[in-house]
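Each remark here refers to the structure printed beneath this line.
In this view, the complex is presented without one of its protein chains, the others remaining in place.
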Amino acid sequence: MSFGKVLVEPRDDSAFPERRPLDGALSRRINADPEGVEKGLAQLVLTIVELLRQLMERQALHRVQLGTLSEEEIERMGETFMALAQRMDELKEQFGLDDRDLNLDLGPLGTLL
Amino acid sequence: MIYVYAITDAMEVHDGPSGLDGGDVQAIEHEGIAGVFSTHDELEVSSDPELLWAHERVVDHLMDHGAVLPLRFGSVLRDPEALRVILDEDGARFRLLLSRVRGCVELAVRVGLTSSEPGTLAGGRDYMRERLAARQREEDAADRVLAPLRPLARATAHRPVQAGNTTVSESYLVPRGAVEPFAAEVRALQAQNPGLSISCTGPWGPYSFVDGGGR
Partner (left out) sequence: MSPHPRRTSPGPESRPPPRDSRPPSARLQKDIALIDLLDRLLDGGVVLAGDITLAVADVDLVYVGLRALVSSVAAAERQGVPLPR
């Protein structure tokens, strides 16, 4: 099935940044054993936060492009997004998680990427 | 529970592939449009490639027989009656969307660009400005490289890839008969742009053109 869907094969996979983390990430389950519960929960929460952060940032950029925001609102949103991104980095470090770990399978919600 | 694949005006949903977990594909009809589903006692809906391809196989088969609005993966309802109620309440919107996609398939094109690093940023507005500039660079690249493809499609939809990325991803709603000329044009674009990596996959169901009329 998959081969028939490629009409024009690319030179390389540079247009597919998801390709590397994809291995093994698709069927990854949230770690539910007692030792891993805290890390598993952190993994889940951070994945959702990252998903929402990207979604909101995308929407905010759209509003900026439309010109419907005041300078003050843009400044405040930018500060918030920067702070969110920084906090995400800190939390990831705290729990020993990297971007690959956040590419979780959330069932019907799909994967982060 | 039922797992829902698509909404269609095709009246032939049988004699096609089975659905997720080998489930029989069935349809419930309401005033000329049908909801296509399979029934399960239990179904673990995960991003397992087997399940994803099973969903798409059902959608592809339906597209051979009529206009199709594919559902997002993982759509589960209580029973066929719940689906019939949706067909009743949203019938007008579905009919409009069906007419928009009739006779067409979706083709996916990606372009890989060279990356650029953001500099250090002084404050909120600088951050937003840099993100916006990166976004505009992507859109400019898309416009320039992919412009010849737009006239071959009934509609175009930009698909965002990861934040801060260097990839352009576009969807095109293309009449079936125009698929091969479209692919030929993509090959030509690749030949003309040796520094870029361009791909085209499909035909897919018109996923990018059915919720709110395209992104």
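Which chain is which? They are A and B, in the order written, and residues in each are numbered from 1.
Assume a contact is a pair of C-beta atoms (placed from the backbone, for glycine too) under 8 Å apart; a residue touches a chain by one contact, two chains touch by 3 or more.
Everything numeric in this text was worked out from a predicted model, so none of it was measured.
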Positions on subunit B contacted by the hidden chain, ascending: 4, 6-7, 14-18, 22, 24, 26, 47, 49, 52-53, 55-57, 60-61, 69-75, 77-78, 81-83, 85-86, 88-89, 97, 106, 108, 110, 159, 169, 171, 187, 199, 201-202, 204-205, 207-208, 210-211
Where the missing chain touches subunit A, by residue: 1-10, 12-13, 16, 18-19, 22, 52, 55-56, 59-60, 63, 69, 73, 76-77, 79-81, 109-111, 113
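Rule of thumb we're sticking to: only the chains that are shown with their structure count from here on.
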Distance from subunit B to subunit A - Cα centre to Cα centre, in angstrom: 20
Subunit B residues within the subunit A interface of the complex: 44-49, 53, 56-57, 73-76, 107, 110-112, 121, 123-129, 131-132, 135, 160-163, 165-169, 179, 183, 186-187, 190, 196-204
Residues of subunit A defined as touching subunit B within the complex: 1-2, 5-18, 26-27, 54, 57-58, 60-61, 64-65, 71, 74-82, 105, 107-111, 113
